[in-house]
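A single protein chain has been omitted from the complex, and every remaining protein chain is retained in its original position.
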Amino acid sequence: MSATPTVPKRLPTDWKSDAMRKRIARRYAAERRFKLAGLLAVGLSAAFLAFLLFSMLGNGLRGFTRTEIAVQVDFPASPLLLDPNAITDQALANANLPMVTGAVVKKALGADAEEWVSPTAWTVLRDRIKADPRILGRIETIKLPASTAIDLAAKSQGSPDAEAAVNRLSKARLISTGFNWGFLTLSDGTDPTQVGIWGAFKGTLLTMLVTLALSFPVGVATAVYLEEYARKNWMTDVIEVSINNLAAVPSIIFGLLGLSIFLNVLHLPRSASLVGGMTLALMTMPVIVIAGRNAIKSVPPSIRDAALGVGASPVQVVFHHVLPLALPGILTGTIIGMARALGETAPLLMIGMRAFIATPPGGITDPATVLPVQIFLWSDEVSKGFVEKTSAAIIVLLVFLLAMNGLAIYLRNKFERRW
Amino acid sequence: MTAMIHEQHNMTPTVETKMTARDVKVFYGEKQAIKGVSIDVDMDNVTAFIGPSGCGKSTFLRTLNRMNDTVASARVEGTITLDGEDIYAPSMDVVQLRARVGMVFQKPNPFPKSIYENIAYGPRIHGLAHGKADLEVIVEKSLRRAGLWDEVKDRLHDSGTALSGGQQQRLCIGRAIAVEPEVILMDEPCSALDPIATAKIEELIHELRGRYAIVIVTHNMQQAARVSQRTAFFHLGELVEYGVTSDIFTNPRQERTKDYITGRYG
Partner (left out) sequence: MTGPAILLLLAGLGAIAWVSARARAMRLQTAARASGRRDAVHSLPGYHGWYVALWTLVPAGIFLAVWANVAPGLVTESVLSSPAAQSLPADDFSRSAILGEARAIAVGAQAGAFNPLSQGLVEPYKDAIGKYGMAGATLAIVLAFAGGAYAFTRVRPDFRTRTRVERLVMATLLIASLLAIITTLGIVASLLWESFRFFSMVSPIDFLFGIKWSPQSAALGYGNDDAFGAVPLFWGTIFIGAIIAMIVAIPLGLMSAIYLTQYASPTVRKWMKPTLEMLAGVPTVVYGYFAALTIAPALRDFAVKIGIHGASSESALAAGLVMGVMIIPFVSSMADDSIAAVPQSMRDGSLAMGATTSETISRVLIPAALPGVVGGVLLAVSRAIGETMIVVMAAGLAANLTLNPFASVTTVTTQIVQLLTGDQEFDSAKTLAAFALGLVLFIVTLLLNIVALRVVKKYREAYE
């Protein structure tokens, strides 16, 4: 009726025809392939993450242990000249313990055994004597930390010589594995058995404190200003554009800024947590501003109206009502920003935090390093023993990041409010 | 002319039943939205579903081409057949079913593609066209049937979203027609349109009648009276009354229907 003569009449579609059945089967096959591709993409991504974490765990857990060699120490017969009744630090320092330890080890294990224990093994003897001076009159079996070569061999990646030594020792049941407390209490060093993350950890802590102290107040103040008070004018636009751009600027550019302004113009101390913290604060601030603005935005206007309605001033409205309600959101954003700063490496390299720092920093102006930079430095070491230390440091870093992100998620879930 | 068709159908009530529903219940999780509806939809009449909002008429409409499948929590009980085939049977292919039972939505939803591509979408995915020329024929025919051809024939490659609301809705009807469905479901197709566009759609429904079984959900009783020959009144998930439109409006048998039609609630 309404069909015009130009259009030929079509037969109704025969959905039961063979061609149509085949076609539909093909379409379903395509559907399955597509879905499989999606599953594969998710699987691959997750598998990569798992592979990364497992390879770090596999390498890194060994970094938390150390190999120890049991040595029988015959104190009375040793060339140690110490009076058990007058053990002072000075007396211990004068007793030439390193040499004595070497002699004791040689006597107990053989002529070539001196190289099997760590060069710092004497500190174990020192601590034992200090703890109980009466030990000087006894024969005692003491576990001394093994040298890097032996340590690696015991973890089955050593040289043939060291392997042979380990075989001998383990046959004599003299070798054992203990938790490497030094990894948590020592700082950077040249001997992989004698390095720890304490120095880097302390540096990280100081740097993060500076970052938080600078970026949090400024970030929150900016968010409040932009969201609550700023009039729509060119200056507000410039501020907004600046913040959005800063959030997208590559981190290394902040390092360049730190180098040329903080170090070369303001002459602040190089390699210090202060400058590191300031640089990271500039990076973290936009994150806090953006999170803060979203949190403030989500507080419904009715609350502001109510407060204004009972005669509160605009400042009181914000500080008494809006900010407390927006605080969980702001805190979540802050934690996420801090977690990003915690993992950041590149800008800190620019301001000289890659120096070899063997003593933990005492304050924010002391030369310091941070965990990610320490990881970077160790990853460049040639000595094989550093591989496990690097991975172990990565585990520590990841645990901290996981904890921070977990806290952020917890905060979000606990305080999330639906208006 | 339309009046004449009307007459003819009233005189020859030999109807071919296209879809039947028997004791259909729909649940959303724990909540029951449809409480045992049985109805027949035939080829020659336009069937209107009316009722106050939230009465389940749209929900029921969506069971007829299994659009409820896309809602994870929805569950359908009872039987619905298309030409005697159970559409919820495992052997029924949902892709094929939806090609045979087309749907037009409340808000015009043309794809953000050209007018041509909008119409060609269905024939392409179902492989209905044999070559480019054939596809062009289908597009022209569908647009003609949707009463849109004269308005858009010079700008087939403009975006479908650039059309006016009424034109968009006719485009969506054309899009549904292009796959040669047997049934067309319309879910309040005019509720987002102005009166003039609404009149055009209604006119279009008249013209499409007889070629497709048409089911239209509307909350506008005048519209139901204007376009349909059969009317079903839904209330609180139940089918209260179903019959010839003129009877329902002039002589409702149920008290509830009467109350609704006379405007006691709604």
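Note that the chains are named A and B in the order they appear, and that numbering of residues resets to 1 at the start of each chain.
One rule holds for everything that comes next: a contact is a pair of C-beta atoms (placed from the backbone, for glycine too) under 8 Å apart; a residue touches a chain by one contact, two chains touch by 3 or more.
Please read these numbers as outputs of a predicted model, since none were measured by experiment.
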Given A:Leu82, A:Ile129 or A:Val224, the one touching the chain that is not displayed: A:Val224
Touching the absent chain when the full complex is considered, from A:Leu52, A:Met99, A:Leu209 or A:Ala358: A:Leu52
Footprint left on subunit A by the chain that the document does not show: 27-28, 30-31, 34-35, 37-42, 44-46, 48-49, 52, 55-56, 217-218, 221-222, 224-226, 229-230, 238-239, 242-246, 248-254, 256-257, 259-261, 264, 282, 285-286, 289, 313-315, 339, 342-346, 349-350, 354, 372-373, 375-376, 379, 387, 390-391, 394, 397-398, 401, 405, 409
Touching residues on subunit B - with respect to the absent chain: 65, 67, 70, 72, 94-100, 102-103, 105, 107, 109-113, 121-122, 125-126, 172, 175-176, 179
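FYI, only the chains that are shown with their structure count from here on.
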Centre-of-Cα separation between subunit B and subunit A, whole angstrom: 60
Touch list for subunit A against partner subunit B, complex: 1-4, 6-8, 10, 12-13, 15, 20, 23-24, 27-28
List of subunit B residues in touch with subunit A within their complex: 93, 95-96, 99-100, 125-128, 137-138, 140-141, 144-145, 179-180, 207
